[in-house]
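Only one protein chain is missing; all other protein chains are in place.
Right, subunit A next:
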Amino acid sequence: MIESGHVLNVSHLTVDYGNENTPALALRDVSLSVDPGEFVGLVGESGSGKSTLAYAILRLLHGGRVVEGSIEVSGQNVYELDSNHLRKFRWETVSMVFQGAMNSLNPVLTVEQHIFETIRAHDESVTLTALRSRTDELLDMVEIDKRRAQHYPHQLSGGMKQRVVIALAIALNPKLVIMDEPTTALDVVVQRAILDRIGEIQKRQRFAVLFITHDLSLVEQIAQTVSIMYAGKIVETTPVEQLLTGTLHHPYTRGLLNAIPELLEDNVAISSIPGHPPEITRLPSGCAFHPRCLYAKDECRMSPPILKLYAGSWIACERLPELEELYSDQ
């Protein structure tokens, strides 16, 4: 499945956090690709495996194993890199804004030291002047005052730390930046500002983004493609316009779309879908969504559905052809 042209190509990836006796499959047969410069949104409830996918791409799974499938970045299999190339691949090719960006910075180093060490780790001969001017440039890009360069993490607000982490993520001009819920811990105003900044920088620097969130409304405005994840599986991949124009979608996606107004008020429960996501150690048979699905039939309990192209979207649902009718009956 070597499709050149993609910056990221994840194919049939399965990740297990369990042991031989009790498997805990956080990702099951996940396939996803990102084109150069593309902005892809990855949306799913808490525990659906979004962060696991992000860590798997950087080969940073602690306690988890890739049991099947492969991850290629620019045609290179990430899991075949030797340790030296892996160190360079991390950050020079793919960088990541962590979900816990508030705690991503070393408490005993200044903002500037973080930027310096990151660049130095990949370019030993870089001069101090070059480091300084690059730091100014990066801080400018994320709209942080130059004087903050000498500050320690505890002297910065949450939003500022987030911007510093973003500055670090783009410091080496990577081809792909993974952003794992980069704005979740922030208030709405700061969230908006940071999102706009990310959009602008991305247009200027032309890197691809894999943007992870549980909030569908957030990516609707910024992404080109959106993948929906449920219990470790991608249930739908669709161009963003299709979300707005209301074409046919997976029942779960449909639930998420209906949930958006409520999500804005308090982003806790997806109330339009009854029930809870399953535990990864006790997954339902067949389609993992079937216990919560209004349209589930016997065949949904049999075998897991695979993604099929239908009216411009990739959808994994046994009842795909009938969905149109089923929806209109309501």
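Just so we're on the same page, a contact is a pair of C-beta atoms (placed from the backbone, for glycine too) under 8 Å apart; a residue touches a chain by one contact, two chains touch by 3 or more; residues count from 1.
Assume contacts and distances are computed from a predicted model.
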| item | value |
| --- | --- |
| From "Ribulose bisphosphate carboxylase small subunit", "Sarcosine oxidase subunit delta", "Gluconate 2-dehydrogenase subunit 3" or "Peptide ABC transporter permease", the hidden chain's UniProt protein name | "Peptide ABC transporter permease" |
| Touch with the omitted chain, as defined above, among A:Ala56, A:Leu105, A:Leu139 or A:Leu256 | A:Leu105 |
| Contact with the hidden chain (one of A:His12, A:Arg87, A:Lys146 or A:Lys308) | A:Arg87 |
| Where the missing chain touches subunit A, by residue | 58, 60, 62, 87-92, 95-96, 98, 100, 103-110, 117-118, 121-122, 152, 154, 165, 168 |
